[in-house]
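Heads up, one of the protein chains got dropped from this complex, but the rest are sitting where they should.
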Amino acid sequence: MNKTIINQFKDVDLDEPIFIEALPGIGHVGKLVAEHLIHELEADLFAELYSPSFPPQVFVGENGIIEPMKNEFYYLKSAGEDKKDYIILVGNTQGLSPEGQYEICGIIIDFVKKYGVKKMFTLGGLGTGQPVDNPKVFGAATSNELAESLKEYEVTLRSADGGIIGASGLLLGLGMAKSIEGACLMGETPGYFIDADASKAVLSVLLQILKLDVDVAKLEERAEETRKMISKAQQMEREIAEGMRLAPGEEDLRYIG
Amino acid sequence: MNKTIINQFKDVDLDEPIFIEALPGIGHVGKLVAEHLIHELEADLFAELYSPSFPPQVFVGENGIIEPMKNEFYYLKSAGEDKKDYIILVGNTQGLSPEGQYEICGIIIDFVKKYGVKKMFTLGGLGTGQPVDNPKVFGAATSNELAESLKEYEVTLRSADGGIIGASGLLLGLGMAKSIEGACLMGETPGYFIDADASKAVLSVLLQILKLDVDVAKLEERAEETRKMISKAQQMEREIAEGMRLAPGEEDLRYIG
Amino acid sequence: MNKTIINQFKDVDLDEPIFIEALPGIGHVGKLVAEHLIHELEADLFAELYSPSFPPQVFVGENGIIEPMKNEFYYLKSAGEDKKDYIILVGNTQGLSPEGQYEICGIIIDFVKKYGVKKMFTLGGLGTGQPVDNPKVFGAATSNELAESLKEYEVTLRSADGGIIGASGLLLGLGMAKSIEGACLMGETPGYFIDADASKAVLSVLLQILKLDVDVAKLEERAEETRKMISKAQQMEREIAEGMRLAPGEEDLRYIG
Partner (left out) sequence: MNKTIINQFKDVDLDEPIFIEALPGIGHVGKLVAEHLIHELEADLFAELYSPSFPPQVFVGENGIIEPMKNEFYYLKSAGEDKKDYIILVGNTQGLSPEGQYEICGIIIDFVKKYGVKKMFTLGGLGTGQPVDNPKVFGAATSNELAESLKEYEVTLRSADGGIIGASGLLLGLGMAKSIEGACLMGETPGYFIDADASKAVLSVLLQILKLDVDVAKLEERAEETRKMISKAQQMEREIAEGMRLAPGEEDLRYIG
């Protein structure tokens, strides 16, 4: 396997869909939001992405069942008050190398562009490293107009305070070259645990922006269910990261073989 | 040398062979099992794999003889009670980079698929970091049916407790896309030494599953013979890993030139 | 996005332009010099470079506006006493991997060579790790003649004391193979803060060499303005670097998602 591929197993007809990205990241803030949307709005899976820049491994899920590393594309037709179409991207991993991230995100942008995407929202967490009482939602956007509009939803604009690392940032950057405008919404989180509070804050903002109607309270239950599983996966990612520091060769000696 | 190649020097005719992978890893658990099978059942070498993602080095064996880094494919015809054919993969290394692992494992899957492989077993160790009295065999599989069947052989199914890193995991993941079902068997091991006990536990389970008849006791002798040699190789891998941390340039300054 | 590209949006006609490079580096010494030249001499942007070897991220600028990672080419016609043309390269990042740096710098050299470039100056800082009272300007060149000529401007020639790492060095090396002679001017700096003093020293030398007339004093104001913004960006780069040590997977868990 030498390059990133998208395996599309269902043809879909979408009208200028809005693209929502929520790959794994700090506090799994974005991931919880997207999984909640997918479940509550009954979005349908229509394509999967595999990449040689993903970690060279598989996950073990419940009952010893093996799950490959992948990203998944879901779609929604005529959702919410505005009857808009959506493409939602989730997954169990992101690319490891810079070059891998660029390849993967470039392919994702080309894929969603085909469906007429003109606007995207990328979801994530902003780690504070400290306890957070009432998580704020931070934002940044590719245009001044879109950035200003975020303020209407009590989003705090970030300002020259660093950047947005990984797919949530890179997709926005690559989208700009393809005339896709977008914003990143980041829930304030201490990080390093499954943060349903930050997710609920992001979800509330997103629902208002998109005029979608979804039960926010249920997200807490989902967080609880997935907390155990995801925290295990996080631990494995840390082990991989640790292993990468030592070079894969040695990591393999420690973990498996 | 820019890409992974398989050098096949013998044509073989196999009937839906079962594929067994046991590349180097923790405690050399899988490697000992596979080498024992190859020796006791007199499997024949028929192809070798070389990759630019292997460590840039050679091993020095007994008597100062240089051995290149490689993976080796052995085959067996009509073995055991079920008269099944087998392909067994062993070697002295794995790929270093994620992209390299994907390239190598993708080529391996394509290669064995040509022979009609529909089922595979990948063998390894599960490191506990603590002394192990009576090593359990852990397992995970690509289907619920196969996972359940492992329980009949006293295999403890892993459950959402992380993942399987390296070739033992990735081959299963890539095999799924090619309709090859499979399972990983992992012997419980403290890790960081040649663990014949864990290997015997895995071998016993594998022999039952495959209905093969092999002297398990002899594995201890083989472990002793190879212990000295492999522990040296492990040390070099640690040195490489150390070197990778420092960047190859500096490593070269410390080790050789 | 699989390879480095230059997006040129304006045709320019240049007569044997002098090429000046000042990508981000220690103390942002070169970057401050080049940005001052661009502003004071009203250079025009005519091309941008994007690369998959840049960090996989975006910057957030003032007011929450997202800025992709890029390098920018400016030009100047008939500037200074000698009425020379110039190409000036600035940007918010450099390539991360060695292979990426070679690809990017190779493409840059090919691009400027098309315009007839025969001479280049690369600008940077030389970090001392200690307070610097009266920053010297250090230099090195691709020919003995050019090196000697630098002495006339009170440039201290470096001598077998290491090398020049990154684009400021590599561009000179790759230029040699394309018959482009060049020199690197490095302002002595403690490093790790925006060093307007080192920049002023480099600027003064450069203005003398090129017979350009620019207000050096104003550079201090510019340094102050950009100090806040750039120090934030630097912090993010440190975070990325930190993240790279942990492998991107884990970094993503900590920062964003």
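The chains carry the letters A, B and C, assigned in the order they are written, with residues numbered from 1 in each.
Keep this in mind: a contact is a pair of C-beta atoms (placed from the backbone, for glycine too) under 8 Å apart; a residue touches a chain by one contact, two chains touch by 3 or more.
Computed from a predicted model, the values in this text were never measured in an experiment.
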Displayed chains in contact with the omitted chain are B, C
Among the options B:49, B:76, B:96 or B:212, the absent chain makes contact with B:96
By the document's definition of touch, the residue of C:17, C:61 or C:95 touching the omitted chain is C:95
From B:24, B:55 or B:162, the answer for touching the chain not displayed is B:55
The one residue from C:23, C:66 or C:117 touching the chain left out of view is C:23
Listed in rising order, the subunit C residues that touch the chain left out are 22-31, 55, 93-99, 101-103, 105-106, 124-127, 139-144, 147, 150, 157-170, 172-174, 176-177, 184, 186, 191-192, 234, 237-238, 240-241, 244-245
Across the whole complex, the chain not displayed is touched by subunit B residues 1-2, 50, 52-66, 68-69, 96-97, 100, 228-229, 232-233, 235-236, 239-240, 243, 245-257
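Convention: only the chains that are shown with their structure count from here on.
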Shared touching partners of subunit B and subunit C are A
Rounded to a multiple of 5 degrees, the Cα superposition angle from subunit A to subunit B is 90
Given over half shared residue numbers means same and under half means different, the subunit A/subunit C interface is different
Touching at least 2 other chains, the residues of subunit B are none
